[in-house]
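Of the protein chains in this complex, one is absent; all others appear in place.
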Amino acid sequence: MVAAPLPGGALIYATLRLRLRKKLMDKQISPKNNSDVCIRCATCMAVCPVSRVTPKFPGPKQAGPGTERFRRPGEPSVDEWIDLCIGCHLCDMVCSSGVNISELNLIAKAKYLDQKGRPFRDWLLTHSYLYGWFGSLFSPLVNLLLKGSVTKWIVEAILRIDRRRELPGYESSTFRQWFKEHQSKGHKKVAYFYGCHTNTNEVDVGKATVQVLEANGFEIILPPQRCCGIPMLGNGDFKGAKKMALYNVPSLLNTIRSGSEIIFSSTSCGHMIKHEYGHLLSIPDAEEVAEHIFDIFEFLRNLIESNGLNAHFKELSLKIAYFAPCHLRALGIGLPALEILRLIPGLKIDNIEADCCGMGGTFGFKKEKYEISQEIGRDLAEAIDRLKPEIILSDCEGCRMQIRHLTGLKVLHPIQIIRDALL
Amino acid sequence: MHYDLIVIGMGLSGLMAAKTAAEAGQKVLIVGKGMGSLSLFSNSIDVLGQLPKTMKMEPHRQTSDVDTKAHRGEHPVPEDQFTHEQVSGHLGTGMKDGLSQWIKDHPEHPYSKVGLEKIEEAFSSFLSLFPPPYSFQAIDNMNCLLPTGAGTLRPTYLIPTTMVGGISFDGGHTLIVGFKGFKDFYAHYVADQLKCRGITLSLPDVPNQEITATALARLMEKKSFRENIGREIKKQLQGETRVGFSALLGMHNPFQVKEDLEEIVGAKVFEIPILPPSIPGMRIFNRFKEWLIQKGVTFLLGYSVSKATLKGKRCERIEVFHPPVTTSYSADRYILATGRFMGGGLKANMEKVFEPIFNLPVPQSKSREDWFEKNFFTGAPHPIHQAGILIDSTFQPVDERGDLILENGWVVGSILAHHHYIDEKSREGIEIATGYMAAKRALAK
Partner (left out) sequence: MKIKTEVLIIGGGATGVGISRDLALRGIPSVLIEKKDFASGASGRNHGLFHSGGRYAVSDPEAARECIAENRILRKIAPHCIEETDGLFVSLPEDGLNFRDKFLRACEEVEIQTTLLTRDETLELEPELNPNLLSAVKVPDGAIDPFALVLENAKDAEEHGAKILLHTEITSLILDGDKVKGAKVKDLLQGEEYIIEAPYIVNATGAWANQFLKRVGLHIGMALSKGSMLITNQRLNHSVINRCRPPSDGDIVVPNHTVSILGTTSIRLEEVEKFEVTPHEVSLLIQETSKMIPAIQEARFIRAYAGIRPLFQSEEKGNDRAISRGFVLIDHGKRDGIQNLISITGGKLMTHRLMAEKTSDLICEKMGRDVPCSTHLKPLPGSNRPTSLKERLEQFSTDQGETLCDCELIPRKEIEEVLGGEKLKDLQDILHRTRLAKGTCQGGFCVYRLFGVLHDLRMAEGDSNKILKGFLEERWKGIRPILWGIALKEEELIESIYKGIFNL
């Protein structure tokens, strides 16, 4: 519970109100499902990456609206295969009837896992924000261990995290630590939700975001923030996700009400906060946050409209391929990174024609899902191979990890190239 | 955000409209939920499967073998009279004459509003997206019959390379191949109906014994898989010169898959349309998507327009509701390409049919009782299929008096009135032609 800076009485009132709401939320019946509108056309089946590579997952037509007719609230879940849904939302995008398929799957997954129990491994994978700081603090040793084959064997044997998967290395200085030393100056304030991975594993993404925003005249502030909760949500842990949301929303709300918009560089964090906090987790006032939170490139694109974008870029002759993450598609803002990248002279950019990378956040780490993740990724790897780029760009850390793993090529966040192109 | 043109709907007509505008250098937004009928039905391009009955066949076609009592659209002509030259976009004389006659007979039909010349241009534009090796072609300027997954023959016009081998179906020389575990295609069913031979292959390494269309299409794109099945089929060939598969010869490289199989099997290979989803239709969609994104079109797949705001007769902006955020988009011009009931372009409650975005009037039978005939299979189309949006000659929506409703709006595709694409076998043709034409008109205004 974050204490908002309100006068005493109002503070108590707000606390009580929030507690009551929380109580109601716990009792809440799941969001209304739309499976009744399914016309069984199987368009969703044409895009599902999981059912494309493994027969173990029946596909969205069945997994969502199909079996929904058989599920009854009081009865135990028997959906053994439901956690194979990778949560890419592609089915939702193409369903012209408006069935909220991935949501149906997620709710069923939550019920199934709540019942079956989640292994310690899943707790570990979804609560990395708790030990990220530790990884950074002892990064040389930790990174060495993470790469070691013995560690990987042990980790696979005990935790069932596939040893073939590279575990993300930690940087010795976190983004927060860097920012503390950094003096941000600008005409207008803008808040940055950097996300766990940027903080401890890919600090340069955060730096680049800050530098680009500053080049456009903004002063960056960091509101108090925690993990957005998407790893928990992806594993059907609604409770865990709600906990994160209940911390973040009041903090972000505070920032917004003080007059700053909020930027995110990780499309997964962004999608979670913007679209899942309100709709799926029913966090109070999440709608207000949603109105004021933007993807960094969406924000930059908006600046173009008001002629406020610093588009003074130097020439960069690079052959680049861009991969749009699933959560970016699910944000419904188009491909703003492509639009901005196209302003850099000399840059050869191709949009990679593939849908899901197969990482699915924590999905690709799990031993029982690794092969599926790789098979899905194979299609992406082939698409990349056809283009033969020097560098690959993607806004999602999960995608970046997967693409590095699949191709061994250099993979960056597009904001890093923008920063590099700034004069 | 402001655009030159907003296209609402991502079916073939919307995609064509967006392409046409993008080619003219316009800043385009295309927003839609779903892929229209491309993901379901569009295996080949229908223009007018049901040709006018009064149409005369070309002189050298009138042999005694021609069955004059053939069903509408069916022209069973012996094989040696077909050639396989690629027709690069222009309608051959056969179809041209057919369309010409059709336009004369149906002045309200969407084709009539486009006109023959522009129809040809539209097809050129469409075909330019599919250069060889995976291209579409008309066979001898006429409709031809392709086998279907129910073992029937179906007339269509522009055929992808991967289906050409199915033309002039010859039961004596064709083998149909199905796969155990793929439940949307049955070789024996097709073979029994078409009076030819069918075999069902077992798939190695499919533990659950059920495989989806996309999974099978993906397997087809693996060389080792092709080699396996190719060898097996070759072993089982009994002199057949053509082998028919369900329409899943790969999503990305269908031509390569076909060629490879042909080499291994030693016979012509073709694909046969099946129950949805349609892999060939997806290929079309993916190609458009790739092209449009490359051209800088803002491609918003996954969202439907919740509201349009009008000021007088001008549409000022549209809203897309993606919970909990509503985003507004504005443009100088809007093209409505939302399809019929499946796509949500038209909706029906218990009393009436309506168009949900602009509330355009939809002329229709008074009572729900009259929407559909008593029988499913009827001589005439069900009355409700004729209901749709009325347009003037420039594709702008009008009311029943002919007065313009939207100054900066155009309507394309299957949502239009005065056509029945199922009976006519004209779905893709109408979508391509009207999408192209309306965009041209919109840009000219």
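To keep things simple, chains are lettered A and B as they appear, and every chain counts its residues starting from 1.
One rule holds for everything that comes next: a contact is a pair of C-beta atoms (placed from the backbone, for glycine too) under 8 Å apart; a residue touches a chain by one contact, two chains touch by 3 or more.
Because the structure is a prediction, the values reported are computed rather than measured.
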Fill in the blank from the handout: Across the complex, visible chains touched by the hidden chain are A, B
Practice task
Would you indicate which residue among B:L237, B:L310 or B:A348 is in contact with the undisplayed chain?
Solution key: B:A348
Completion exercise
Which of B:A21, B:L40, B:I233 or B:M282 touches the missing chain? It is B:L40
Practice task
Identify the residue among B:Y134, B:Y186 or B:F395 that touches the chain left out of the display.
Solution key: B:Y186
Exercise for the section: Give the residue, chosen from A:T67, A:N105 or A:S251, that touches the chain omitted from the document. Expected result: A:T67
Practice task
With the full complex in mind, choose from B:L153, B:V257 or B:L301 the residue touching the hidden chain.
Solution key: B:L153
Problem - Chain not shown, touching residues in subunit B - result: 37, 40-41, 43, 148-155, 181, 183-186, 188-189, 191-193, 200, 207-210, 273-276, 340-342, 344, 347-350, 368-369, 371-372, 374-377, 384, 422-423, 425, 427
Completion exercise
Contacts from subunit A to the absent chain lie at residues 35-42, 58, 61-62, 66-72, 75-76, 78-81, 97
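Heads up, the rule we're going with is that only the chains that are shown with their structure count from here on.
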Exercise for the section: State, to the nearest whole Å, the distance from the C-alpha centre of subunit A to the C-alpha centre of subunit B. Expected result: 36
Fill in the blank from the handout: The answer for subunit A against subunit B in the complex is residues 39, 41-43, 45-48, 51-56, 59, 89, 92-98, 274-275, 278-279, 286-287, 290-291, 301-302, 305, 329-330, 332, 334-335, 338-339, 342, 351, 353, 379, 382
Handout entry: Residues of subunit B defined as touching subunit A within the complex
Key = 1-2, 29, 33-36, 39-40, 181, 206-215, 218, 252, 275-279, 282, 286, 290, 293-294, 296, 298-304, 320, 322-325, 327, 339, 342-344
